[in-house]
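What follows is a single structure, written as structure tokens, with notes after it.
Let's turn to chain A:
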Amino acid sequence: MRTHRWLVPTLYIVFLMLPIYWLLNMSFKTTNEILGTFSLWPLDFTLDNYRKIFTDPTWYNGYLNSITYVVMNTVISVSVALPAAYAFSRYRFLGDKHLFFWLLTNRMAPPAVFALPFFQLYSAIGLFDTHIAVALAHCLFNIPLAVWILEGFMSAVPKELDETAYLDGYSFWRFFVKIFIPTVAAGIGVAAFFCFMYSWVELLLAKTLTSVAAKPIAATMTRTASTAGYELGLLAAAGTLTLVPGAFVIYFVRNYIAKGFALGRV
Partner candidate 1 sequence: MLKTANQKAWYFVVPVVVLVAFNALIPLMTVVNYSVQETFGDNVFFWEGVKWFEEVLNSDRFHDSFLRQLAFTGMILVIEVPLGIGVALSMPRKGPWVSVCLVLMALPLLIPWNVVGAMWNIFALPDIGLLGRSINALGIDYNFTQQPESAWMTTVLMDVWHWTSLVVLLAYAGLCSIPDAYYQAAKIDGASAWSVFWRIQLPKLKRVLTIAILLRFMDSFMIYTEPFVLTGGGPGNTTTFLSIDLVKIALGQFDLGPAAAMSLIYFLVVLLVCWVFYTLMMRHEGQ
Partner candidate 2 sequence: MAKISLEQVKHSYLAQPAKSEDYAVKQVDAVWQDGGAYALLGPSGCGKTTLLNIISGLLVPSHGRVLFNDTDVTKVPTIERQIAQVFQFPVVYDTMTVFDNLAFPLRNRGIAEAKVRDRVMEIAGMLDLESSLRRRASGLTMDGKQKISLGRGLVRDDVNVIMFDEPLTVIDPHLKWRLRSKLKELHKRLGLTMIYVTHDQTEALTFADQVVVMYDGTVVQVGTPVELFECPNHTFVGHFIGSPGMNILPCELDNGTVRCAGHAVNTASSGRPRSDVTKTEIGVRPEFVRFDDHGFPVHIVKVDDLGRYRIVEVRYADQRVKMIVEEDAAIPSGSARISFDPAATRIYADGWVVN
């Protein structure tokens, strides 16, 4: 049994790759071929679907919109979470435990519950259909997550580091920026990864808060599925392209993933 150990992960990965392969396969087919014949690989290989996405602004703007609000959200979440996580990891203050728990409860709020009120709230303050609206809305679950992850990493840094720096005459902010942030760089990487991931994959809120100008790619796809008939090849190509940013991000943080998870803080 020991010698055939590799079989389990291999089979599992094959299972994971099958639907992805099928999506890729479809994206290189014409709609006619998809609907007309069943084949395990594209018989009539075409790049038309991708060409259309890269030339039609309603398509490629979808990607740009998604990436814009995801990056905005990641920057906002991590930068406000940094000082907060520092406070939670280093100090006791009035209501700290309750506050921490309250933050985490927001990670447990079903987005469906908030969809309608969010729509009304962001319409009322005139941010409807902007990137910042989605970026702010995603803070609801990403900030608690970032605080949680960063607090774990920061608690692992001994307090003596802070004290030594103060003895060496560092001011608080100079210490925080020059010494502390580089020390917890791995934690920031992990937190940014998860903020990116959850903001990138979420659709319900992103779709509710946008109509045209900031519409995410995922929503563009849904619309295509319903209005432009069933252009499956195009849909498959668009879907395949949404895998790319994720794959990139995973590749860069692959060595941190296990570490981040090891802290049990995800």
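The set was built so that all candidates are chains of the complex that A comes from, given by their letters.
Quick note on the criterion: a contact is a pair of C-beta atoms (placed from the backbone, for glycine too) under 8 Å apart; a residue touches a chain by one contact, two chains touch by 3 or more; residues count from 1.
None of these values were measured; they are calculated from a predicted model.
Engineer: Which of the candidates 1 or 2 touches chain A in this complex?
Structural biologist: So the chain touching chain A in this assembly is 1.
Engineer: Can you check the complex and tell me which residues of chain A touch candidate 1?
Structural biologist: My answer: residues 5-9, 12-13, 15-20, 22-23, 26, 34-35, 38, 40, 76, 80-81, 83-84, 86-94, 96, 99, 103, 105-118, 120-121, 136-137, 139-140, 143-144, 147, 155, 158-159, 197, 200-204, 217-218, 221-222, 225, 232, 235-236, 239, 242-243, 245-247, 249-251, 254-255, 257-262, 264-266.
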